[in-house]
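Excerpt of the complex: some chains, original placement.
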């Protein structure tokens, strides 16, 4: 795919006014309060696998509405805490898979919790374990339009709440230094990490790769690649529902979360990305309120972005911030 | 697509032994009994539309577990009953849409109930109105693998129950001659109609076009086109779950329903159909227990099958059976 979005100079200063509902903050504070009020136990079971450098636990924690959410918890075997930690979120369609698929952060010294995305995990990869126990009105195949008729029913309200609750869980782990917890993810995982950064204070860092769920009205207009394409197809069938749909989406737009975030942030963007167009990423990055922010730009990449080539820079970037906070 | 399945002579006598669970009949009699026991009211509201030859009502009836299921009810304006009736089921991904999209049967003199398929209707066409209020474990985008881990959780258990309940509703309509109720549909709708014919006695006819949901193990092996492809992708991710998945599917296999059906049946099959392979259709047709059965074969068609070119033959076929029962 060649360059197709705005020219770079425009991107660098692109700060669109996205729709933001007046009760955005209330919506989220109530949502989180409700789920936290439900409470519930965190189950941690030692996973008897093949890894010897990392201890693995199979975790189930109470997410949105107390729904059970599965996660892998990986702790470097030979490290002594309290340790910095990363909460990792996944790309669209994948599940948490197998523990050894998540060795990067723990091998670099971080306690790592990899959260399943509810209802996802069957489209590719090695599977997930977390149900989304909530039904939906007619939806385009996929997660993107489930419950889209109302912000309170919307699928991502549940997922983003799960994400915040995962941070809660990690902060309470005995081996973790709660002042040094970061969030990280790419694509959908990047969108979730960005939301978490907007909803949780005191994170040591947010690593946000080619994030999804940003500047949604523009995204749906300039790309028809899935998952944004799911929304376009929904609107193509429900021809009168654009206002309602975009109102719902305005409660989960990464640009609004960015404007509320304060943690140090490392974004990445790919200039030829047909899935998460660069202008939607820059819209979030430019709106990001935290002052310690950087963006890695990949000029010739599509949605793979920096891929594994960017991983070490992310670890070093986070090391710098986590080390400075070490007690 | 060229010919790719068995040669015609083999198809004509193809009678595979499909997996059938020993409690198949109990499963369904209990399922139907439970939902009938829930009961609930049928709501019928006159639809103030543009049609003058047909009276339209917007119907909500209690389906599986009493869940509200939407339907259009069309009655020929100038006909005097009791009239024969058709219960129509829809293709994969579509919703009931608008009433004037269903004029064929009522314009031919049949009371017609077009049932929404729960949770579907957003993928194409003009939309549906019926939610599926049940969550699911990780599923491939689409309906086909929702709840596939257990026959009691499986999506099509609910849909097929809705379908039977729709027949219940139509039989109780004052303008309908309850001895002359037929079921009809194509593709997914054909699979649903076939199931209804296996679950309900005394139907005047079953019109089953290029039916989906037949001979599922073979279908998943010889075509990767959706929706069967959804199952293949699920199994590609859940590499150890084939037995469990095919056990669940064995409760909704059209071949097993066919073996229990007695109503007159008009099938159709398309020899170049990549979506519902001809061998899976013939497996059901050849197993069909009713003795008044025919199959229209379209040698050069893909999944469109007979399309609208076959509609008049269907009406005439059903007229012959409905007229012979006229009081």
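Every chain is named by a letter (A and B) in the order it is written, and numbering of its residues begins at 1.
Throughout what follows, a contact is a pair of C-beta atoms (placed from the backbone, for glycine too) under 8 Å apart; a residue touches a chain by one contact, two chains touch by 3 or more.
Since this is a predicted model, take the numbers as computed values, not measurements.
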| item | value |
| --- | --- |
| Size of the entire homomeric complex in copies, 2 being in place | 6 |
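Note that only the chains that are shown with their structure count from here on.
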| item | value |
| --- | --- |
| Approximate Å spacing (C-alpha centroids) for the pair subunit A, subunit B | 40 |
| Of subunit A, residues touching subunit B in the complex | 93, 95, 119-143, 145, 233-234, 237-238 |
